[in-house]
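See below for the structure under consideration.
Removed from the display is one protein chain of the complex; every other protein chain stays in position.
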Amino acid sequence: MLNHLPILQVIVPLLAAPACLLLNKPRLSWLFACFAAVISLLISGALLYQVQQSGVISYMLGGWDAPWGIEYRIDLLSAYVLLIVSAIGTVVLLAANTSIRQEIDEDKQSVFYVLYLLCMAGLLGIVATGDIFNVFVFLEISSLATYALVAFGRDRRALLAAYQYLILGTIGATFLLLGIGLLYSLTGTLNMQDLAERLPVASESATVYTAFAFMIVGVCLKLALFPLHLWLPNTYTYAPSIVTAFLAATATKVAIYLLIRLYFSVFGADFSALPIQPIFIGLGLVSVFVASTVAIKQPNIKRLFAYSSVAQIGYMIIGIGIGSSLGLQATLLHLFNHALMKGALFLALAAVVYRIGSAERSGFNGLAKQMPWTMAAIVVAGLSLIGVPLTVGFVSKWYLVLASFQSGLWPVALLIVIGSLLSIYYVWALVESAYFGKAAMPSNVSSSSAANLSPIKEAPLSLLIPIWILVLANVYFGIDTRLPLEASATAANFLMGGGS
Amino acid sequence: MSLSAEILIQTIILLPLLAAVGVMLTHRHPNIREAISLIIATSVFILVYLLYQQVISGQTAMVNWITLLPGLTISFKTEALSVLFALIASFLWIVTTLYAIGYMRSHEEQNQTRFYAFFAISISAVMAIAFSENLFTLFIFYEVLTLATYPLVTHAGTDKAQRGGRTYLRILLGTSIVFFLPALIGTWALAGNLSFTVGGVFADNTSPLLLAILLVMFVFGIGKAAMMPFHRWLPAAMVAPTPVSALLHAVAVVKAGVFTLIKTLVYIFGLDNVSALVTTDFLLYLTAFTILASSLIAMGQDNLKARLAYSTISQLAYISLGVLLATEAGLIGSSMHIAMHAFGKITLFFCAGAILVASHKTEISQMAGLGRKMPITMIAFFIGSLSIIGLPPTGGSWSKYYLLLGTLETQHWILMMVLMVSSLLNIAYLLPIPIRGFFPGKAAPKSANSSTSIEEAPLAALIAIMITSLGCVLLFFFPQSLFELAKMVGVTP
Partner (left out) sequence: MFYDLYNYWMVIVLMMIGLYIVISRNNLIKKLIGLNIFQTSVFIFYISVGKVDGGTAPIFSSTETLYSNPLPHVLILTAIVVGIATMALALALVVRIKRAYGTVEDAELQELDNRC
C-alpha cells in the first residue's frame, strides 16, 4: 500500500469525483469530497515524510520501466508542492459547504464538488508525474474543471470570464503541447529525467530553443505572468468565492512549480543561450509595480486581491530570475507563503460575500464592528501580504531581498522593497475603511426602517474555522520557520545541483 | 527585592500591554480604568529604576524570545542608553497619565478607553525599542510604535485628523520601508549580524563607500528622528490630543527616533567608523540646516502646538548632530539632551494643553495677558522655555554645553555658530509667549479677556505641569546620575 502512495495521491480525488456525482446530494457529496481531500492530504504528508527519509520516490505506472512507461516521480520539490495543494484544497473545501449553498443553485452543488475534486486531481497529477505528456493531460484536466468552476459564478460576467480564460488557457496548453512535441522529435523520450539527460547533447539546435520558448510562454500564460495575466482578474473576480480561494492558493502555484520543473530540471539552470534571467527579473518587477498600482484603485476587493496575486507572482518570478540557489529558495518559500495568505484572504472575502452579498469596497465601511473576526483575519493575512515580520510574508521577502543582494542586484532589492510599499497602500486603505470608516447604512438613524435591513452578523463558524486555520498558519510559519525553510533549502539545492 | 534583570526586562515590556487589556476590560468604570493606568505606569517606572541600579553597578542581562531565521532573533538586552531612555519614558508616562486624566475629562473627549489602551500599547513598544538587543528587534517595534500611535493621532476622527494621520503614516512607514529596511538588510548582507556591538558590527575591510551609503539610508530611514526633508509628519501629528503630542511627539516617538539613530551609529557602525565616512559631513550640515530652518519656520507659526512641533524638529536635530560628531562629548551631549529636551518640551506641551482646556485658545496671538489668569501655567512655560533654550538654572544648559564642546573638539566652527544662532532663535520664538502673557502691553484686547472667566487648568493637569517644570530645574542641580549613565553609552557592552 505504501509503495503505491504516489499514484494514490492522484487517483483518490480522481475516483472520488464521479462518486460524488453518484451521491447527488449536496451535503453528502460535500462530506465525501472532504473525506477524499483529507485522505489525499494524509497521503501527501506521508509522501513528504518518505522523501525526507529516503530520497526520491520513483513509481512505475503499471510496472513499465521508466523511459517507456509513465513514471511518477516524487522528489522533495514535488512532495512540498503536493502538500501545499492538498492542504489548501482541503481547508478550502471545509469552508465550501456554507459558502456554496448560498452562491450556487441546489441542483448544481454536487457537480461543483465533482469539478472541485477533478481540478484538485489534475493539479496533484501535474506535480506528481515525471512524464511530460502526462503533465499536459493533467493540466487540461485541471483547466477544464477550472473553466467550469469559474462559470458557476452568480454574475453573468463569470461566463465571459470563463470563456476568456478558456481561450487563453487552451492557447497556453497548446503551446506546451507543441513544445513537448518538439522535444520528443529531438530526443525520442517523454520522461523528464530522461529528457534532462539527453537535452545537453542536443542543446545547440534551434529546435530546443523553439521548444523552450513555446513551453515557457505556455506555462507563463497559465501562471499569469505580467503581459499574459489578462485572464486572471476577471476570473478571480467573478468566480464563486470558494473557487477563487482555491485557484489563487493552488492553481498559480502549480504553474510556478511547472515553470521551475521545466526550467531547472528539464532544461537545466545553465541553459543560458536565451537571456531568460534578465527577462524574468524585468517582467517580475514590472508585474509587481503595474499590478500593485492597478490594485490600489480597484473598487472590488476580490479584483484588488486578484491584481495583488499578479504582483505576488511577480515576486516568485524574480526569485527564479535571480538564478541562484537562494533566489530559488525564496521563490519556493513564497510559493508556500502566498498560498497561505491568499487562501486566507479569499476565504475571508468569501465570508464577507456570504454576509453582505458582494465584495465592493463600499460594503467594507465600518465592517470591523459587525464582523470582527473576519476583518481581523483580513488584517493579519494582509500584513502577511505586505511582509510584516512575524508573518510568513516576511520570511519570503527577506530571502528574496537577501538573494538579490547576494547576487549583487542592489537595485532589484530596493525595487522589491519599494514594491511592498504599494501593497501597504491597498491593504491599509481596506483596513482604514473597515476600522475607521462609517457604515454606509445609517441603520441607527431610522430604527423603524432598520427592521427590514437585517444587521450584518459575524460569519458562521463553518467559515471562520477554516479561515483562522489558514491565518494561524500564516503566523505560525512566520515564527517557527524551520519546516518551510528546510524543505525549500534542500529542494532548491537539489534543483540547482541536480538540474545541470 | 532582587528580581533578576531578565525578568525585569520582560515585565517592563509586557506590563503596559497588561494595562491596555485592563483598560479595555474596565471601560465602563472610568475611575478604575484610570487607576489601572496610573498604578501600572508607576510600577513600570519602579521596575525600570530597579533595572537602572543593576546596570549602573555593571550588570547586564539578555533575553531571547524568538529565533525567526538563523541569526535573526527577537531579543532584549540592558544597556546604559536603553535604561536612560526607558527611565525618562516611564517616568513621563506617569506624569502624562495624570495630566491626561485632567485634560481628557475636562475636554470631554470621546473614545477615552481606546485612547488609554493605545497609549499603553505605545509605551510597551517604546520599552521594547529601548531594550532591543539587535537592529531587527528594534525595527519591528519601531513599526509597531508607528501603527499603535496612529489611532491616537486620528483620535478626533475629523477629516483634518484623518489627513494628518495619513501624512503621519505615509512618511513614517515610507521612510522606514524605502530606506531603513533596505539599509537593515544591506547591513545583514554585509556584516551577517545585526546585534548591537560595541565598536560596530562591520568588518574592517568593508567598503567605505557602501558604509557611507548605508549611513545616509539609516539617517533618512529613521523618519522618527524628523530629519529634514522627512519632518512633515511631526507637525501633521499635532492634530492629536495634547497628552499624545506631549508624551509621544515630544518624548516617546521622536526620542525613539533619535535613540534608534544613536544606537545604530554607536553600535552598528561604531563611532570611529562614522567619523571617517565621506557622507558624515554632508549629514552634519544637513542637521545644521534642519536646526536653523525649523527654528525659522517655528517663528512664523501662530498656532502654539505647531510652533512647538517645529521647535521639536530643531531640537531633535541637535541630538542627531551630537552623535554624528562622533566624539565622546557629542555623544554625552546627545544622550543627555534626550532627557533634558524631554522634560522641557513636555512641560511646554502640557502648558499648551492647559491653555486650550482652560481658555480654548490655540493661537499665540490670542494669549497675551493670559499670565494673570493662569500664573502657574505661564511660569511653567517660562521654565520649560529656558530649558529648551539652554539657560541656567535648567537642565537644558548641560546638554547644550556638551554639544558645544563636541563641535569645539572636532573644530566644526560653522556648526558651533549654528548652535549659538539657534539658541538666539529659540529665545526669539519661545520667550515672547510667557513675557507677553504677563505683560500684554497695549495690544491686548482687554474686553475679550474680562468677559470670559478663565481659570487655571484642572488640578490633575496642574500637578503634572509642576512636576515636569520642577524636573527641568532639578536636572540642572543634580545632573550627576544622568551624566554617569550618558558616559557609559558606547563604552560598556
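A few remarks follow.
Just so it is clear, A and B label the chains in written order, and each chain counts residues from 1 on its own.
In this text, a residue touches a chain if its C-beta (ideal position, glycine included) is under 8 Å from a C-beta of that chain, and two chains touch if they have at least 3 such contacts.
Because the structure is predicted, anything quoted here is derived from the model rather than measured.
Across the whole complex, the hidden chain's contacts among the shown chains comprise A.
The omitted chain makes contact with just one of the residues A:Asn3, A:Asn24 or A:Ser185: A:Ser185. From the set A:Val137, A:Val286 or A:Ile356, the residue in touch with the chain omitted from the display is A:Val137, counting the whole complex. Here one chain is not drawn; of A:Lys108, A:Arg157 or A:Lys369, the residue touching it is A:Arg157.
Checked against the full complex, the one of A:Ala46, A:Leu61, A:Ile171 or A:Leu421 touching the unshown chain is A:Ile171. Hidden from this view is one chain, which touches subunit A at 133, 136-137, 140, 144, 147-148, 151, 156-157, 159-160, 162-163, 166-167, 170-171, 174, 177-178, 181, 184-185, 190.
Basically, only the chains that are shown with their structure count from here on.
On subunit B, the positions that touch subunit A within their shared complex are 66, 68-69, 72, 136, 139-140, 143, 154, 157, 162, 169, 173-174, 177-178, 181-182, 185-186, 188-189. The residues of subunit A lying in touch with subunit B in their complex are 388-390, 394-395, 398, 401-402, 405-406, 410, 413-414, 417-418, 420-421, 424, 428, 436, 478-479, 481, 485.
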